[in-house]
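Below: one structure, written as structure tokens.
Missing here is one protein chain; the remaining ones are kept as they sit in the complex.
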Amino acid sequence: MTKQPTIGESLRSQGISRREFMKFCTTAASLMAISPALIPQLAKALENTPRQSVIWLSFQECTGCTESLTRSHAPNLESLIFNTISLDYHHTLQAASGEAAELARAEAMKANNGKYLLVVDGSIPLANPGYSTIAGMSNKDILLEVAQGAKAVIAVGTCAAFGGLPKAAPNPTGAVAVQDLITDKPIVNVPGCPPIPIVISSVIAHYVTFGVLPQLDGLKRPLSFFGQNIHDRCYRRPFYERGWFAESFDDEGAKQGWCLYKLGCKGPVTYNACAIFKWNDAVSFPIEAGHGCLGCSEPDFWDAGGFYQALSVPLTGTATAVSYAMVGGAALGVVGGLLNRQKKSEAKQHHEVVSIADLKRT
Amino acid sequence: MNYTEFLLWVRGPAFHFATAILVLGLTLRFLEMLFLGSPRQYAAVRSNGIAGGIRTVISRFAPPEPGVFQRSWFIIVAGYLFHLGFFISFFLFAPHIILLKSLLGVSWPGLPAPVINIITIISLFAMITLLINRWYYPVLRFLSDFEDYLSWTLAFLPLFTGYLAFHHIWLPYPLMLALHILSVEILMIVLPFTKLIHTFTFIIARWTNGARAAQKGVQV
Amino acid sequence: MTRLVVDPITRIEGHLRIEAQMDDANKTITAAYSSGTMVRGIEVILRGRDPRDAWAFAQRICGVCTVVHGLASVRAVEDALKYKIPPNAQLIRNLMIGAQYIHDHVMHFYHLHALDWVDVVSALSADPKATSELAQSLSSYPKSSPGYFADMQKKLKTFVESGQLGIFAQGYWGHPAYKLPPEANLMAVSHYLEALTWQREVAKLHAIFGGKNPHPNFLVGGVPCAIDLNSDSALNAKRLAQVQDIIGLMRDFVDQVYLPDTLAIASFYKEWGSQGEGLGNFLTYGDFPTTGLDDPTTFLVPAGVILNRDLSVTYPIDLNAPEQIQEYVTHSWYDYSSGKDQGLHPYQGETQLNYTGPTPPYKQLEVEKEYSWLKSPRWIGPDGKMYAVEVGPLARVLMMYAKGQPQAKELVDSMLSKLNLPISALYSTLGRTAARTLETKMIADLMPTWYDNLIANIKAGDTITFNETLWDPSSWPQRAQGVGYMEAPRGGLAHWIVIENGKIANYQAVVPSTWNAGPRDAQGQAGAYEAALQGQVIEKPEQPIEILRTIHSFDPCIACAVHLTDVKGEEVLKVKVC
Partner (left out) sequence: MSAATFARGYQALKENIDISIAAYFQSCVHCGMCADACLFYTETNDPKYTPIHKLAPLRKVWEQEYTLLGRLKVWLGLAQPLKDEELAEWKEYIYDSCTLCGRCSMVCPVGNDLVYMIRKAREGMAAAGHAPAGLIGATTRAIQIGSPMGLKWLALQTQIKHVENDTGLTIPIDQVGAEFLVLMSAMEIINFPEYLAAVAKIMKHVGKTWTISTEAFEATNSGIQIGASDIAKELVSRIVKAAEKLQVKTVISPECGHAYMAIRWEGPNLMGRYFKFQVKHILEVLDEFRDQGKLKTDGIFETARLTYHDPCQIARRGGVIEQPRNLLKLIARNFVEMADHGKMNWCCGGGGGVSAIDEAHELRTKVFNRKKNQLQELKVEKLVTACANCRIIIEEGFEAYQMELPIIGLTEMVAEHLVEK
């Protein structure tokens, strides 16, 4: 077996200059919030690492996450798959189909046993193995099989990370997240519907570069992208502070960029980097384009009330609860009240006139 | 349960439950009270008492006369700051207005967040001094029972968690927000069954006191 | 007889499995079976929700054709509520769907389909100079120098020599079915990479109007982005100029790369002009208002049905007529309460999820019984017969051709004459792929009209992008139903919605891949994929590249196709394909 060239060698042999390479490292470092002082070390690490084998499994998904990855501008997909990783199995992008495709997966698993990175998009249905199969195998079986030899697992997209859309009520297929099935491997969740392109590529790059997973929050999301909520970093935040809100789409406030809180923006409870890195080479992000944040990087955001319902508005059902409570309260109150009235009138009926003779105990 | 599920739970089922208990409790307690009846007035009254009742309901919002103020200034000032702060931050903070609009159908303008922030701090400070006062002032120390401390805690927590959530102190915002909402829900559930019900019953209390006094020609 | 199984079919959206029965004597497929193997249940999930939220759920049916389900959904709600949207919103939606088309078709061609025709390994032996000459003879695309191709080749060489082939591992490289000379292969591989860069720029159009791509945002009643030339936070001159630049970028790439490449590659595969023919029945819903506004009489693509390749007659289609469009579950893993052989119109759509397939892991499906999560939609003709039809670029180009649309006629005739092929060559794998390129060109040419109309509106003082009148659910009727239809890149797409008391009572999406990839119906008629594979000769059964070529020519989108629905409170499931 021939020695595999390192990333550095591979880049240089493709005519990528040292300067360009350092530029890549700088970009990667800034995206991953790494101190500039570490860039030489990052470069060195990259230069000496053979391309990381990556197996990408797709389960109950819409391919939006893969599409998003193709929109990544830095590191972009070409750079990623040609220079940084070896994408050994990926339904949407790989050349081989059928048995050949499964063979590619088997070989990658064998050659890189214990070392490959497993990326998953899509949730896994547990209610019936027949709800989602690939090459006749259930999603769960494939996941468990591939995860066994993986160094780490990256759950890309809210479906893989938290169950996402298939898990939305009433979860007809019994969909679960990767972390619900894999408990013995390091897992990074990269949620979003889809995740911001550069977040997917950067997290993979981070692992390849440093050989360790990035620091995570309580939901196993990388802090470098999910450390702050959208509201805090939103350019419309000052209007929130001032109490200036768009009341309707296309009203004066909407045109002037006032806060979209009243139109249902979920920015305050959504941890993601949309307001910082934005989308599609920093062209825009949903709030900038006039629509409130859907909260897509949060678990169960599909069931978090209507997308146009302000965050402080309770989920539907209050009116029903209140009407039942009023009836219940009235019924209980009337019963209690009548009981009180009866008690009191009994006390009155049994009233014995107090005369001076009654003022003392006998 | 992750924090989103928790937040959804407090915004959904828990809120519905709390609202239901609040409504049920208030209805129950009001009916319980109303069925107790009121004695009839046979004395030749100096006024029918209606205006006087209304006047007392309103007038006791105003600061008392100097003699009274002098003697109870601390509880009056701190009480005012707490209540005003509590109600301003509750009724004039934009997200709360939206919530109330969704429940009541009416809306009004709010105050800028920094103003609410300062008011909340003042209110919190007032509450803390009220608590200290409760510990150290002999009368309050003597009077206070479990319910008093419980009520204080339940009124304090929404302000406190609201403040923490707004400033992202300690816990992630959604979790803090969920705790904030939960604290309000606990307040709502407990309110009808504790002295916190004075939020509503003070009207009847002031009314009857004021009306009876007005019948005698005294403005109280 | 040999059973060929291709699972997973890769370079598509979703989970598709093809099983084919091959006569070993002449290596010919005698019967093919198409199976969607994944179900999520989006239609059940949608029940009971706010119709204004539906687009976001529906949009996640597919992340590839990422705007179409969102748009079909808002259109369905608007149709049900008789909700008029402002002209600017219509134009912005046109621009978004146009960009989606161009983006999607180009990516399909280069990233999903090309590797069936282009041998990556062969490109290594190309002469960069000859490649440059070839490229320059085809178009004026600037990146055609020998140096450019030499760089590309070097990059590829390093990659291949690394021993880590990644996505190219286990491809059918060197298969005798690859007919391109090394230079054409190098050019195509180079454009594979160029297209990756290009599509990132094109997607920005969605980000400008919808905040992001994939999955830009939509809005019932208009579009979320406001127009204000004097605001830094709305569509202003800078943003609009950016849109104009992107439109230019699209048109340049289509004219200078995509169209010439299609022609060049097709010229080496003319025999595919008579393979993968399929049903010969075609259906379009119609779309692309040439004036900008949503008036069916101005649609670039007219609506209708073509039967048995007969372009002289087109039949009208009515999406609301219960007797016209029906879905069957005879061979799908669902039950209907009225029996498995009964068809149902989507408004009445009712199905029960019932997986009766083999327990995974399995080797082979039971194709005599149920074998797919896809349903079989059928069009019932005026003669009362049930027709399996094909939808998609070929259907659209044929419809335009049949109706005499001048640009379509000119483009089709010109391409056929350049390739020296008869018109019957359209009914084939090659025809399907070529039709996709031609309609991309037509839509790219239509983009500036929509853009200019938008600019003219703004100039005239109309900046309205949202109609608030019916936003509040309390203004809605107690019950309403509607259909939102469109021509999605993969074919006719329609969402049917029933709204009751402000909530979704029923939601059904019959998507292009349901029409094309669905299994056999109650009468045993094959779907478009199945029919297209029948009679196909497989040169090397262990590397059935022919199957991939034909299936990929449809641009499968399987996640779209599979849903489930629930009617009257029972758990009912339904499968479809886009």
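Per-chain numbering from 1; labels A, B and C assigned in written order.
Assume a residue touches a chain if its C-beta (ideal position, glycine included) is under 8 Å from a C-beta of that chain, and two chains touch if they have at least 3 such contacts.
The shown structure was predicted, so the numbers you read here are calculated from the model rather than taken from an experiment.
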item	value
Partners of the unshown chain among those that are drawn	A, B
Candidate in contact with the missing chain, chosen from B:R60, B:H96 or B:H168	B:R60
Footprint left on chain A by the chain that the document does not show	332, 336, 340, 343-344, 347-348, 350-362
Residues from chain B at the interface with the omitted partner, ascending	28-29, 32-34, 36-44, 46, 56-57, 60, 64-65, 67-68, 71-72, 75-76, 79, 137-145, 148, 151, 193, 195, 197-198, 201-202, 204-210, 212-213, 216-220
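Going forward, only the chains that are shown with their structure count from here on.
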item	value
Chain-level touch network, classified as line, ring, star, complete or other	line
For chain B paired with chain C, centre-to-centre distance based on mean C-alpha positions, whole Å	60
Where chain A and chain C are represented by their mean Cα positions, the distance between them in whole Å	28
Inter-chain centre distance, chain A versus chain B - centres from mean C-alpha coordinates, in Å	39
Numbers and ranges of chain C residues touching at least 2 other chains	none
In the complex, chain B residues that touch chain A	2-5, 7-8, 11-13, 15-17, 19-32, 34-37, 94-96, 98-99, 102-103, 109-114, 168, 172-174, 177
Residues of chain A touching chain B in the complex	162, 217-219, 229, 231-232, 240-243, 245, 261-262, 268-269, 271, 298-301, 303-305, 309-315, 317-318, 320-322, 324-326, 328-330, 332-334, 336-338, 340-341, 344
Residues of chain A defined as touching chain C within the complex	1-2, 4-5, 10, 13-15, 50-51, 53, 58-68, 70-71, 73, 76-78, 81-82, 85-88, 90-104, 107-108, 125, 128-138, 141, 165-166, 168-170, 172-173, 175, 193-194, 236, 248-250, 254-257, 274, 279-281, 283-291, 294, 302, 306-308
